[in-house]
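Of the protein chains in this complex, one is absent; all others appear in place.
The letters A and B name the chains in turn, as written, and every chain counts its residues from 1.
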Amino acid sequence: MVRYVIERVFAALVTIWITTIAVTLLIHAVPGDPVRIMYAKFQSTPEQIEAVRTALGLDQPIWIQYGLYMGRLFEGDLGRSIVGNQPVLDILLTRFPPTLLLATTSLAIAVVIGLSLGFLAAYKRGTIIDVGAMIIAILGVSMPHFWLGLLLLFFFALQLGWLPVAGSDWKSLILPALTLGLANAAVLARLTRSAMIDIFDQDFVRTARAKGLPKTIVLYRHALRAGLVPIVSMMGLQFAYMMGGAIVVENVFAWNGVGRLAIEAVFARDYPLIQGFILFFATVVVLVSLIIDLLYAALDPRIRYS
Amino acid sequence: MSARRTSDFVLSVENLSVSFGRGASRNRAVQNLSYELEAGETLAIVGESGSGKSMSSLALLGLLPPGVATVETGQARFDGRDLLAMPEAEITALRGDRITMIFQEPMTSLNPVLTIGRQLTEGLIVHKGMSMREAEARSIEMIDRVRIPNPASRLRQYPHELSGGMRQRIMIAMAMASDPAVLIADEPTTALDVTVQAQILDLMRDLKREFGTSIILITHDMGVVAEMADRVVVMHRGRKVEEGTVGAVFETPRENYTKALLAAVPKLGSFATTAEPPVVVNQPKTPARETTLVSARNLTKRFKSGGWLSRDEGVLAMDDVGFDLAPGETLAIVGESGSGKSTTGRAVLRLIEVDKGEIQVDGQDMRALGQTSLRGARRTMQMIFQDPFASLNPRMSAGRLVMEPMAIHGVASGSELSDRCAELFRRVGLEANHMRRYPHEFSGGQRQRICIARALGPGPKLIVADEPTSALDVSVQAQVLDLMLELQQSLGLAYLFISHDMAVVEQMSHRVAVMHKGRIVEMGPRQTVLNDPRHAYTKTLLAAVPVPDPTRKRGILPTLDVDAMPTGPLTEVAADHWVAA
Partner (left out) sequence: MATTVEAIASPRSTGFLRSLLKSPTGVIGLIIVLILILAAALAPWIAPYDPLRMGAGPRFQPPSLAHWFGTDDFGRDVFSRIVYGARLTLQIGVIAVGISLTSGLLLGLVAGYAGAWAERILMRLVDVLFSFTEIVIALACLAILGIGLTNAMIAIGIASIPFYARVTHSIVLVEKGKPYFEAGIAAGAGHIRMIFLHLLPNVIPTLIVVGTLGISTAVLAAAGLSFLGLGAQPPQPEWGFMLSSSRDLISRAPWMMIFPGMAIAITVLGFNLLGDGIREILDPRQVTR
């Protein structure tokens, strides 16, 4: 177990480290002069451009740039945004909590609906319930998030007027969370169904039935507990999808999170902000995956006692 | 046969039919099966794969895979009631209490995320209404009775912490804890090594006597039948072909199928009086045995597991292994799972790289060969695998599969290639027009014939055969073994024959090497080693083999102290008879 934890933590650190290299290289992959591209919208003299170049350290050799970047990173300095000239870290710290709130609420919705639907379908395999659940699921998987969002917006906010079109209070959270949650519930339902069907076909479930245990015990103690292991292992990825999906959904509902920020940054070619965003986003995803990996290990005695 | 009275029957099955699938693709797995089980008897239901033997028993307990197989007709009277007509709640109450079951795969039959204690106690709590404390006490008692040391501490362990044999003991403890009237054992020892099998069979017999349980033993192994059963039901393609006491079925089988089945079973000791395998061709080609084809010395291989953080030493799969093989000779490497016998076969072909040692094949130093010359050298040495289906690329036709090695080694090309391929097909007992078919269109035995034809193509001198018949039914096994003998004698092939089956080894080999935990513990001429084993492990291995003859009961298994066993270097105790000191 200790070895497993150390390996996971190490792998997470390596990922974050490689991310820092990737974001440093990002600005160099830009065809042409990144500084000119960034400042294309502003009236700036060649002297000003050169000043920015020096300020960003872009006139230095690349390894020195990386060293400078890492040095500042350890001091919590992610640079300043081009638009608005604010510290990138401050911007991210104010815009990240709404996204995290949206993603976790959606994940909760997706888990509750997706797991029950998938479990039910697997248990009733081959029946009309299974077919029905899977038709709903594949429709859900095929539906673009933003369209589902617009439809919900149209009916619940505009036609019925039950919920606000946009805002930042809990009422405004409902529609975006529902959009993201429902869309991912469909994905989870399909995954859960196939994981549970695998479990139901296992020899030990047959053993449990052969022992004459009541159906509920076979189902919950034997099948579901064993099934949770593969299902929990998928959650890290699910969270990542949720964060990715949030970027789009935020733009539908004008939810003021990091997703909208990212789009604005790409439009404005605000490279320091883009770099900060990628690093921050990847770190959050990696850390959450790490936590889920450890949780998964705790669930599976084969890892727990190794 | 003495008169059988209905009142003695614990269970009587009548006209049971089970079918697979639905609608047009429906298939009868079991047809009109009837039998009776007497109190305290062991009834063996024996048959080859696809005979319906497992299905018939799963059907009794309502355990058929849902949506896949269904009971069509039949009655099964137990305790005055019909098991097949019972409502779900009633059969659930009987199952695991009055009638219990153990399965083939001990590795997967226990729930990996629940403790042994949980899995042992839950049935007792549900069926007997015991408290947790009572159930735990009973479980500890049962673990003790299946002869697992430290029973109390086992309750908190998880299945992965126990070996396969221990898990099967736990399964037996679970099945016997409720003192059932009937125990259904579905191939209970098939997945186990022969020495473990012997212990489990002994255990089942003892427990049956103590508890007075009736056993339905489902098996394909005639040795197990002879050893365990009072009466036998022989099944073939879903039907009962013969039934009788074990003595009658073995001594005077009435049906042709039973006769053929019994004739196909290799019996250890049948060749005790001959030094060589049976000659099956008129003019055997016997190359000079004085020369050496394969010479292996000091082979050592350690498999490391885990990442760079791992302090794991790994497994020593081969430890100072050495042997010689003459042209036209068969050296059998026998051992149980994990003994390193397959590793040794692969090392000779350099399919795995050894850590240390020398291998010479046909005068070439195998370890010194570069990639290209190694590929060329493979022309003289080919391999046959355990699972013929998996060892054939599913996307290539049988013809292309057989032609491939010939094409690689430039043996032939164009129409000559396909002519030779057709000839090989006929040579191994297939038809030339089978060449266009794909592996999934053949039976198990035919697939192994394809594998043999493929190996023969480039004209090898050595064939490494890794358990070539252990995935096959016994009647098919006999045919494939005959084919291999015939090919050896007419072509002068040398076999490195890797097997766990002592009876097959006796039939096939000139010399035998016994492996245990990566080391050869005994090696010598087959007759000497099997008739006069010197090493404790060889003796145990031979004593554990079930004899397919109910009149010759297997002796008591000598207790083997693995740690006290000599594993030193081989010393010559008699002419060419080497034993670990």
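Here is the rule we go by: a residue touches a chain if its C-beta (ideal position, glycine included) is under 8 Å from a C-beta of that chain, and two chains touch if they have at least 3 such contacts.
Quick caveat: nothing in here was measured; it's all calculated off a predicted structure.
Enquirer: What are the shown chains that the left-out chain touches?
Expert: Result: the unshown chain touches A, B.
Enquirer: Can you say which of B:Arg28, B:Arg118, B:His160 or B:His409 touches the chain missing from this structure?
Expert: Going through B:Arg28, B:Arg118, B:His160 or B:His409 one by one, B:His409 is the residue touching the chain not shown.
Enquirer: Can you tell me which of A:Val35, A:Val187, A:Val205 or A:Leu219 touches the chain that was removed from the display?
Expert: In the full complex, the listed residue that touches the missing chain is A:Val187.
Enquirer: For a quick check of understanding: of B:Gly40, B:Pro151 or B:Gly376, which residue touches the chain that isn't displayed?
Expert: Counting the whole complex, the residue in contact with the absent chain is B:Gly376.
Enquirer: List every residue of chain A that touches the chain not included in the displayed model.
Expert: Interface with the chain not displayed, on the chain A side: 11, 14-15, 18-19, 26, 29-31, 138-139, 141-147, 150-151, 153-154, 158, 187, 190-191, 194-195, 234, 237-238, 240-241, 243-245, 247-248, 251-252, 262-263, 265-267, 269, 271, 274, 278, 281-282, 285-286, 289.
Enquirer: Hey, which chain B residues sit against the chain that's not shown?
Expert: Considering the whole complex, chain B reaches the absent chain at 349, 351, 375-376, 378-379, 382-383, 385-387, 389-396, 404-405, 408-409, 438-440, 451, 454, 458.
Methods note: only the chains that are shown with their structure count from here on.
Enquirer: Distance from the CA centroid of chain A to that of chain B, rounded to the nearest Å?
Expert: 49
Enquirer: Chain A touches which residues of chain B in the complex?
Expert: 61, 63, 65-67, 92-97, 100-101, 103, 105, 108-114, 122-123, 126-127, 158, 160-161, 171, 174, 306-307, 309-310
Enquirer: Once bound in the complex, which stretches of chain A touch chain B?
Expert: Residues 3, 6-7, 125-126, 201-204, 206-215, 217, 221-222, 225-226, 229, 299-302, 305 of chain A touch chain B in their complex.
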